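Only a single protein chain was left out; the remaining protein chains are all shown in position.
Chain IDs A and B follow the sequence of writing; residue 1 opens each chain.
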Amino acid sequence: MTTPLQAGFDATIARHDRIEPRDWMPDGYRRTLIRQIAQHAHSEIIGMQPEGNWISRAPSLRRKAILLAKVQDEAGHGLYLYSACETLGISRDELVELLLAGKQKYSSIFNYPTLSYADVGTIGWLVDGAAICNQVPLCRTSYGPYGRSMIRICKEEPFHQRQGYELLMTMMRGTGEQRAMVQESVDRFWWPSLMMFGPPDDKSPNSEQSMAWGIKRNSNDELRQKFVDMTVPQADALGITLPDPELRWNAERGHHDFGQPDWAELTAVIKGNGPCNTQRLAHRRAAHEDGAWVREAATAFAARQAEVAR
Amino acid sequence: MSRRDWPLYEVFIRGKRGLNHVHVGSLHAPDDAFAVAHARDVYTRRNEGVSIWVVRADAITASSPDEKDPLFAPNGDKVYRHPTFYEIPDNVPHM
Partner (left out) sequence: MNDDSVYDGLLGGDSSQWAFGTDFEDPLAGVDTTVPDGVHAAELAGLCLRLGDDALVLSQRLAEWCSRAPELEEDIALANFALDLLGQARLLLARAAAADPSIVPVLPEGSPVPAEDALAFFREAGQFRNVRMAEVPNGDFAHVVVRLLLFSLVRLATLERLTGSPDAVLAAIAAKGVKELTYHRDWAGRWFVTCAQGTDESRRRLLTALDQLWPLYDELFTTDDLRAGTDVVLDQVLAVAGVPRPQLAPLGGAGTHTEALSLMLAEMQVVARAHPMGRW
């Protein structure tokens, strides 16, 4: 039976209006949002590591500044998203605990290692490109604070993708060794990038409800197709080959046909068996634990100051 | 909220040519002075000529989503506190 509260909620969703923190919402909606926003926030924070791995070795001072600024942005994005999630009644501290306990996930792409400086470019181009395809529709997501965080984030992402593509373009104009680095890097990241959109629609259990609630706006397969169509001409302009023998233009559909990623691999990585799962979580746990005394000191100091003021 | 969590602050910024302070987001800080510093680092990228206000989220009083309905409008509710829910029996007419 539909309650008046549920009816009000449904009407808001149907009008494509936003649900705000103090509006009534079904428990399932709240749980789904917390899971999705937290996963998104964790992805930004864990995502600092693969690229951060190359800050100390950036081959020019200009590239070092760009890379550091970009990784710093990711910390900022994580912060915005944790804040959005906190409006649903869960603290950042609790979210971090859930991440470290393995009870909340982050994007599987960050469980792959970065093995050359070209990976900085490839991550910007493909991984951030895929993220943009996922995120732009989320600016219209039904939950207000999430949508507003996404608008702020989407303002910064194009810079991330552009710096990556520009790095690869520059390297392609460099030496033969550099061109080989770019191709090798794209070969490694192409399939994991396609996996970023999640499993195929017929194997994505939560998608339908999320679409109905207006949390998600497009299906996994729609977004994946959009990403491939967007990326193919960019790869041509770059002068590299995407590692998919089935990739070709289908004039009838008006889209590219492409091969399927190894979905068993995605399942394994999500379950914790990717190349870097353990390393990424250990890094985050170490930073969190090493910082505990600092957070406590600041809290103690603030309490003492408040005491003095009273 | 966990004991170790720094309190949540809301951040308002007025740009160089802006008329009013505008809400830009939230952050955590141990106290007001750190909150201003954090706001500067996180939300302005150290731009000069901007004015920053920070206020603890639990000091903000917010209007109810639906002012017409006293059931959902407990006075003095906090904007970012855990939202409170009322179990409303189905037979209560909704205004």
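Everything that follows uses one rule, which is that a residue touches a chain if its C-beta (ideal position, glycine included) is under 8 Å from a C-beta of that chain, and two chains touch if they have at least 3 such contacts.
These numbers were taken from a predicted model, which means no experiment stands behind them.
Asker: One chain isn't shown here. Among A:123, A:136, A:228 or A:270, which residue touches it?
Answerer: With A:123, A:136, A:228 or A:270 as choices, the missing chain is touched by A:136.
Asker: Out of A:28, A:239, A:259 or A:291, point to the residue that touches the absent chain in the complete complex.
Answerer: That would be A:291, which touches the missing chain.
Asker: Name every residue on chain A in touch with the hidden partner chain.
Answerer: 45, 48-49, 52, 55-66, 68-69, 71-72, 75-76, 78-79, 82, 117, 132, 136-137, 139-140, 151, 154-156, 158-159, 162, 167, 170-171, 173-175, 177-178, 283, 286-287, 290-298, 300-301, 304
Asker: What is the set of chain B residues that contact the non-displayed chain in the whole complex?
Answerer: The list for chain B reads 6, 27-30, 33-34, 37-38, 40-42, 45-46, 48.
As a working rule, only the chains that are shown with their structure count from here on.
Asker: Measuring centre to centre with CA averages, how many angstrom lie between chain A and chain B?
Answerer: Averaging C-alpha atoms per chain gives centres 25 Å apart.
Asker: Tell me, which parts of chain A touch chain B in their complex?
Answerer: 1, 3-5, 7-8, 20-24, 76, 79-80, 83, 86-89, 91-94, 97, 149, 152, 292, 295-296, 298-299, 301-302, 305-306
Asker: Quick one: which bits of chain B touch chain A in the complex? Just the residue numbers, please.
Answerer: That would be residues 1-2, 4-6, 8, 25-28, 30-31, 34, 42, 62, 64-65, 72, 77, 79-80, 82-83, 85, 88, 90, 92-94 of chain B.
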